[in-house]
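Every protein chain but one is kept in place in this view of the complex.
A, B and C are the chain letters, set down in written order, and residue numbers restart from 1 in every chain.
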Amino acid sequence: MESSEKVLKVLAEGKGDYKLVDPDEHRRSIKQKPRGMRKKLMGLREAIERYVADGDYLVWEINYLQRGPAAAIREIIRQRKRNLWLGGKFTWVAVALLAEAGCCDRVDVGFFVSGPALTRLALEGRVKFYEYSNLVMTARLRAGAMGVSFLPVRSFGGTDGFKYSGAKLIEDPFTGKPVVVVPALNPDVALIHVHQADEFGNARIFGASISDVESALASRKVIITAEEIVSTEEIRHNPGLTKIPYFAVDAVVHQPFGSYPGECAGYYASDTEHVGEVFAAIYRDRIKEYLDKWVYSVSNEEDMFSKLVGVGKLNELRRRATIVATEGYRP
Amino acid sequence: MESSEKVLKVLAEGKGDYKLVDPDEHRRSIKQKPRGMRKKLMGLREAIERYVADGDYLVWEINYLQRGPAAAIREIIRQRKRNLWLGGKFTWVAVALLAEAGCCDRVDVGFFVSGPALTRLALEGRVKFYEYSNLVMTARLRAGAMGVSFLPVRSFGGTDGFKYSGAKLIEDPFTGKPVVVVPALNPDVALIHVHQADEFGNARIFGASISDVESALASRKVIITAEEIVSTEEIRHNPGLTKIPYFAVDAVVHQPFGSYPGECAGYYASDTEHVGEVFAAIYRDRIKEYLDKWVYSVSNEEDMFSKLVGVGKLNELRRRATIVATEGYRP
Amino acid sequence: MSLPKLHGIGEGPWRGEERASAFAEREFQVCIAARMVEDGSTYWVAGGGGPMYSVLMAKRLYAPDVVYVTEDGLVGAEPLLPFDPVMTLAAARPAYRALMWTTMSGIGDQSGVGYLDYGVLNTLQVDPYGNVNSTWLGSYPSEGRRMNGPGGADTIASVCRRLVLMTDHQRRKFVERVDFISSPGYLDGSPRARELAGLPEDTGPYAVITNWAVFDFEAESRRLRLRAIAPFVTVEQVLGEMGFRPIVPAPDEIQVLDPPTERELTILRTEMDVRGQFTDAAPDWVVWEDNQWKMVKREPQKGAGPGFI
Partner (left out) sequence: MSLPKLHGIGEGPWRGEERASAFAEREFQVCIAARMVEDGSTYWVAGGGGPMYSVLMAKRLYAPDVVYVTEDGLVGAEPLLPFDPVMTLAAARPAYRALMWTTMSGIGDQSGVGYLDYGVLNTLQVDPYGNVNSTWLGSYPSEGRRMNGPGGADTIASVCRRLVLMTDHQRRKFVERVDFISSPGYLDGSPRARELAGLPEDTGPYAVITNWAVFDFEAESRRLRLRAIAPFVTVEQVLGEMGFRPIVPAPDEIQVLDPPTERELTILRTEMDVRGQFTDAAPDWVVWEDNQWKMVKREPQKGAGPGFI
């Protein structure tokens, strides 16, 4: 190698805290995970107990309302996890629910529905927010999934978010122009709800998506909740449909209607009334009442469905989905 | 923004030339491409005439022998293109054929089958080689496809390839550790052979692949050759199968057996004898004879198939493919 | 006229179509935005609301060869309308008959290399240089209100060639300096401010469309400039509801926008905003009475409850 005297200027730095990223450290965690094809089927309660610890950095795909791990988020609240750091990318109501439930004290912002509770928690300093955006958070996860410590991005520069983030503006090593680099993100836990998975964790997702693959590879622990458990034979019949490989996965939970009250594209529609209810709870500062009803007053998902939803409603949601589920959502 | 006095050391730099990358310049090229859904069907000859210019930087997916644009490569040789710069990633025989045909004078190395001709061209200085690897070339394309000028990678450091490349070793802006950054690649032309495309260029690829998507987005001009032309209705019925969006594509060529003599996974097997013939030509320094027979002595692909291959052979190749084409290669 | 023409403005009566006689101001805004959509272009559209309605209406009526993407990985959808509440992204109906389903990174890459011509965003607060706030109202982070964050808007505003902003025409929306730059406009307005911050060349705010007016950005100063007003307001009213003074051309260079057509409204009301979530969320209404436009307040018609999109 030609050694060099050159330097690259760091032109500006955000002053936000960020979860320290060292790809070598992430590799040490990954080294501990089993490589063989082990059965990982377990119940939701066990999965959250075993793989979500107080203080963890948590991400989820997509969100509470759209093919998201809504059931897993409710179980985290039910188990009263504490001091989580949330990756609040492309999320609607999850941040507000987890924050008001007392589960988190830090949020990396992409997008979420705010309201009186989050304003109060922010002003009281009980939840600290660091400012990014959906695409920047995705770039951070992508870096984490590539095993590198940062990525250059062409957005984010010049914003006030940059100032309150972990990003830097540096001289580009090739063009010499200013370029923003954002720190990789290696979450402790990713919650991913999928259409189909086998018992080892090979997972299929139908439809467009946000950053399922990036989250799975970037995270130290991965919990898959799945609408359907399919055989590994079925997985092997159409390998092009597998989005997440088994070795990244720690727990597989069979959780039909796991995205309820949200939609799981092609499988069921959202429960429009419930969606209205959770938005109203956030806007009208009644999140605790919402949680009492939908989380704390029931012992688990099955209990919630039988007490508060009913088979008729679930059938209706499936029926409404079939209108558009003509193609593309099944092998 | 907090302004900063910090600098990052450039620890080492490769001394290889590389196609200068400036994402803003690539964006100016992309701005010129039409955005509407225009029909782009044309013949192979026309596509190569219009979109491959002497001096262009050329990439292809996968290679001459495996779901590659073998027909398009032959047409480039037939049209006696000159001074091409080849992205020689994961390729078997294409580099040797193009080099001995006099089409190229620079090659970025990933992998290719070498032999007496390439050694001679290298020693005579008629073809200059810059050293990378398959994954590093893919990272360069990926950077080019992301619209950034470089990517950090965790391989390539310490090699002699690094010395003869455009890579740099810099202080990581976040961890402070040494990290290799490689320059983005924005080729002038990408040749991509696909299973199915519509007349606008929306393209489907079945099976595993190398870097089709990256090459398509990174390149200024994209030529798609397709085994089958399908309707846009069909594309819209299963949007999850689309790998390349129409707006990246300049030409769509209906080219059944476009990967011959190679395999097109799920559609037809390779012509084993022909594969032996082209390898023998390279090892035994008889590439010119191979080109005389398979490229120059025929006026186009149809002529080649009727004079030198025959329907019986093509049917046999299709039949051999169906053994494994049970699933995964069709919608 | 010495100013550059704005696409879709000034062909009134609009395409000779029948003029509507009563409409919500937000409906008017969507129709104006739809007319400004440039056919044969690519759009990156924020999820839901005015931006998406306008591009969908444009595709139906004026710009059939527009292709739009959304940050959930959709390219070129032909969505099944209407959407369920909130289900405007990452759901089956908006994804229907797309040309491609990819991911957020996939759309990020397509936009990064420059395939997306226009971005269309809603904004909570905008300043003379087109900077957008969606993070915090008040003094960050110690006083005021926590808002939703930029979502995908930061990137839409950074990498699309031309950025179109939509906002309600209210004094609190147009501020001399946004409380927080969530998504970048021309930043401090200085030359090459965007490039020096690492953003791609040849990008930036292009137009702001409100329920009362259309603005563009003056090329030299990169400041907001009034270009057209609704037929039911005056220039004075428009300026009176802004927290700063935009560039105001000579009166004869300010065009008067054509009101919605019946056809536009029918599509909007029967196919898109069927629950009234969008229109009913704001009470401002315009009716044609006694040979003039009158502005009135109106109760929600469809009973959509809270104004979530």
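In this text, contacts are C-beta pairs under 8 Å (C-beta built on N, C-alpha and C of every residue); 3 or more make two chains touch, one makes a residue touch a chain.
Everything quoted here is computed from the prediction, not taken from an experiment.
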Chains still shown that are in contact with the chain withheld from the display: A, B
One chain isn't shown here. Among A:Gly16, A:Gly88, A:Gly115 or A:Gly147, which residue touches it? A:Gly147
Touching the hidden chain in the complete assembly: which of B:Val148, B:Ala197 or B:Val213 does that? B:Val213
Touching the absent chain when the full complex is considered, from B:Leu44, B:Ile73 or B:Val109: B:Val109
In the complete complex, the non-displayed chain touches which residues of chain A? 1, 23-24, 26-28, 30-31, 33-37, 144-148, 202, 213, 217-218, 232, 235-237, 239-240, 242, 245-248
Take the complete complex as the reference. Which residues in chain B touch the chain that isn't displayed? 62-63, 65-67, 88, 90, 92, 109-114, 118-119, 122-123, 129, 131, 133-136, 138-139, 142, 154-162, 164, 169, 177-180, 207-214, 263, 265-266, 269-270, 272, 275-276, 279-280, 283-284, 321, 323-325, 328-329
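Keep in mind that, in the parts below, only the chains that are shown with their structure count from here on.
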Could you put a whole-Å number on the gap between the CA centroids of chain A and chain C? 29
Could you please state the distance in Å, as a whole number, between where the Cα atoms of chain A are centred and where those of chain B are centred? 35
Suppose each chain is reduced to the average of its Cα coordinates; what separation in Å results between chain B and chain C? 41
Which chain C residues reach two or more other chains? 74, 95, 98, 101, 108, 112, 159, 197, 200
Within chain A, the set of residues that touch 2 or more other chains is 154, 158, 169, 177, 179, 207-208, 328
